[in-house]
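To start, the structure under review is shown below, and the notes come after it.
A single protein chain has been omitted from the complex, and every remaining protein chain is retained in its original position.
So that you can tell them apart, the chains are marked A, B and C in the order they are listed, and the count of residues begins at 1 in each.
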Amino acid sequence: MSIYLNKKSIVLVQGITGREGLYHATRMRAYGTNVAGGVTPGKGGQTVEHFSVFDTVSDARARTGADTTVIFVPPPFAADAILEAADAGIGLIICITEGIPVHDMLKVMSVIPDSTRVIGPNCPGIITPGEALAGIMPGHVFSAGRVGLISRSGTLTYEIVDQLTRAGIGQSTCVGIGGDPIIGTVFVDCLRAFERDDATDAVVVVGEIGGTDEEDAADLIRRKHVSKPVVAFIGGRSAPEGKRMGHAGAIVSGSGGTAKAKIAAFESVNVPVADSPADIPSLIARALKLPARV
Amino acid sequence: MSIYLNKKSIVLVQGITGREGLYHATRMRAYGTNVAGGVTPGKGGQTVEHFSVFDTVSDARARTGADTTVIFVPPPFAADAILEAADAGIGLIICITEGIPVHDMLKVMSVIPDSTRVIGPNCPGIITPGEALAGIMPGHVFSAGRVGLISRSGTLTYEIVDQLTRAGIGQSTCVGIGGDPIIGTVFVDCLRAFERDDATDAVVVVGEIGGTDEEDAADLIRRKHVSKPVVAFIGGRSAPEGKRMGHAGAIVSGSGGTAKAKIAAFESVNVPVADSPADIPSLIARALKLPARV
Amino acid sequence: MRLLEYQGKELFAEAGIPTPTGKVAQTVEEAVAIMRANPAPSVVKAQVLIGGRGKAGGIKFANDERDVVEPAKAILGMNIKGEIAKRIWLEQRVDIAKELYLSITVDRQSKRPIIIASAMGGMDIEEVAATHPDGIAKYRIDPAMGYWPFVGRRVAKEAGIPKEVTAQFVDILGKLYKLFFDIGAMLVEINPLAITKDGRLIASDAKVDIDDNGLFRHPELEAWKTDLPSDPLEERARKTGLAYVHLDGDVGIIGNGAGLVMGTLDAVKAAGGEPANFLDVGGGAKADIVREAVNIVTADPKVKSLFINIFGGITRGDEVAKGLVEALGGGGWSKDKLVIRLTGTNEKEGRAVLQANGIKSVETMNEGAKQAVALARA
Partner (left out) sequence: MRLLEYQGKELFAEAGIPTPTGKVAQTVEEAVAIMRANPAPSVVKAQVLIGGRGKAGGIKFANDERDVVEPAKAILGMNIKGEIAKRIWLEQRVDIAKELYLSITVDRQSKRPIIIASAMGGMDIEEVAATHPDGIAKYRIDPAMGYWPFVGRRVAKEAGIPKEVTAQFVDILGKLYKLFFDIGAMLVEINPLAITKDGRLIASDAKVDIDDNGLFRHPELEAWKTDLPSDPLEERARKTGLAYVHLDGDVGIIGNGAGLVMGTLDAVKAAGGEPANFLDVGGGAKADIVREAVNIVTADPKVKSLFINIFGGITRGDEVAKGLVEALGGGGWSKDKLVIRLTGTNEKEGRAVLQANGIKSVETMNEGAKQAVALARA
């Protein structure tokens, strides 16, 4: 088991004839993901690197039975690509694209059906180690296991997973939810999913400054919806107020959204917050009462 | 029992300080309806004919506990009034206004939550005889009983109900769904509700040319979702093709939507179709095996 | 409000949808002047709303200013299935390689705008639907979502639109949706949407029907109304806010509520008569509206009897009776050629007014229909 993605997932790549799309489609396939083909309008019928190319997602889904899509489409066209996938009945839409206008995502999220899960945008995707990779994560740092991970940051995730793997702690599923202000899937969604997942024993939440996603997650735990142990890390603790730090989401303003407030929220529900990514393995080991190998 | 409306319903009138709004609010109250007050922006705090006036539906609902609203607001502002009621959490919205732009209703119906029932626009409202009237129907022609009625036409409804009442056949609830191309509640919705209603033994469906509402109703019956007897009447059998006959909905074009097609659809599922409104009481009596008083 | 081709094409051009270069003319002289200014092989098209103008001879060709005289003469004033062509549209001919079909209308069932497209254009789409159902693509747009390019790509794929013109098709469909939405249309139709021999898409025809209820938001269209074919009585009724449709029979009909009026027409037909019209005074009609309704219906010289059928809800019986008395007082119609049936709200007050003025009323619709038919035959 796992959440959202597993070895049975049939994956499409939207924008497969683009440089990044093709590169990552190939890497996903190499990881073992069932990449059934891709979509590039006007290039239907072609083949690239043995991937079938379709004109529309609707057509691709009808011919391949795909249930998942990974979007590598330039920002001005990405909202259209997400809506196309939703309209075609794809249940899991992972949008890698960085730089989508916030108003496009407001529109997308207001009309997309509840039954459709969007991950991202501006995210590294999702991986169920040993089963499937749908995104741009470097597969080799992940290892199969029983710890779930949810993160607003891509590279910070790799950093933390690398530490976990080196410490012998494998992962059930890792979800990079993305760093934009408006994203499809938030911490609370993933926590609920991990709570239901038989293959997950504990969850690492990697947050950062800005927004109230971490506070919402703490609130879910407070309301007893999460029984499994959770440990957290908050990036950007040294960021000065009012400065935008790359992620559109990571801007500190007001009292909500500061690293301090987020750490306090987690600590108030007994979720240990790591000082450094390097401390996460030991916190997980303690939470799971693992042998003191780390 | 009854559908949608009963003596416990707490009713607001939007546009209560207008001529028609106030006139019908008074008539509804005289019929026995629990009219809790009305809404006219900018006139909150006033009292008209002992009705409290509120500035917003949200305010009115908070102070009266209203669950139903009847809208008498000029066409350019009616969509706003419907959305206001829905936003305020009113569960049953009856829009009497005639002449609302079709595109306004397209927008309204696309954003209104599934849990909100809209009846109309361009409809006479709904009555549960002996309990409550929410609309502009002439209450005195109705009588309490066990036959449900659904109609696309206002005055034709009164005509038919008058015949039923004279024949001693009372009504459980009568719903005027309205004559516009885009309406909130259609025959199929009401048939499902009457099927579930313990107080209803049979249903009269009063259709007219245009659209496929009648065909959809026949299809519901074909799929065995309606076990109670249904009798029908179709108005506009003599209307020439391509002529618009008052109701924006009643325009014949193409093969769908003709009186002929609708009558055939009903007859194919053994729903008797009356030649004249005057024949309906005898069809109902036969369907319910009532004594041959009619 | 259904628009003439030249009006629809003007809206298309404003919306950025490619159309052939063209101009409208009301006289042969204007047509000649247009051809003189733009000497090019052209099509001369009758501007009528009725379908089938091509078969009726309403479409001809001309190459220059001399050449246009005959076709212009022939078409201007032509009676096409009862509609007089008061204008012609002269447009430059395009070399057509293939004809597509594209329209957006309102789908009542889904409560959404519906796009209909086919690679089989130029013919009656209902015929295509009947004979080649697979050749037609349909897509219902969520108005909350609006049009996005993927919709156009999906429709193009499913309709079998040639790949080379798909990008143009997606662009035109987006503009057509915006026009449909902005103008509050019930229908926008391009049939045919032509592919020219040099690979361009161009709207060869334009059919636009605008929701009358939304016209108040488009005062700029007011000027076009006078160009539209109309029945003088229908026009007069429209100004009073009455829904009047002129028919061919001799029994004048007035009622309140479209359903009841249609039911009344049906009853008159069932009684062996022929309705002269449909007239719905609407909800809550006052005496002056009723008076005007009587005057309009009886202004039709074919009318031999008048049946007024009122079932009062928002309409009050006393107001109807008052209006009727006023109309009869004006001397335009005799109470002997009149049948009235009045029930519902304020029926007692209404009947009292009628009795006081010596007007008899009947109890039921069927009885009224029978009497009215008998009076027309008398």
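Observations on the model:
In this text, contacts are C-beta pairs under 8 Å (C-beta built on N, C-alpha and C of every residue); 3 or more make two chains touch, one makes a residue touch a chain.
Owing to the predicted nature of the structure, the values given are computational and were not obtained by experimental measurement.
Note on the chain not shown: across the whole complex it touches A, B, C. Only one residue from A:V141, A:V175, A:V203 or A:L283 touches the chain missing from this view: A:V141. Contact with the omitted chain, checked across A:P129, A:G235 or A:P281, is made by A:G235. Of the listed residues A:G120, A:G145 or A:G211, the one in contact with the hidden chain in the full complex is A:G211.
Counting the whole complex, the residues of chain C in touch with the unshown chain are 144-145.
Where chain A meets the missing chain, the touching residues are 20, 24, 75-76, 96, 98-107, 109-111, 124, 136-138, 141, 151-159, 162, 179, 181-182, 206, 208-209, 211-213, 216, 235-240, 243-250, 254-255, 275-278. Within the entire complex, the positions of chain B that touch the omitted partner chain are 41-42, 44, 55-59, 77, 79-81, 83-84, 87-88, 107, 110-111.
Basically, only the chains that are shown with their structure count from here on.
Arrangement of the chains shown, judged by which pairs touch: a linear chain-to-chain path with two open ends.
Per-chain Cα centroids separate chain B from chain C by 27 Å. Chain A and chain C have centres, each the mean of its CA atoms, that are 54 Å apart. Counting only residues that touch two or more partner chains, chain B has none. Contact of a single residue of chain C with at least two other chains is seen at positions 142, 144.
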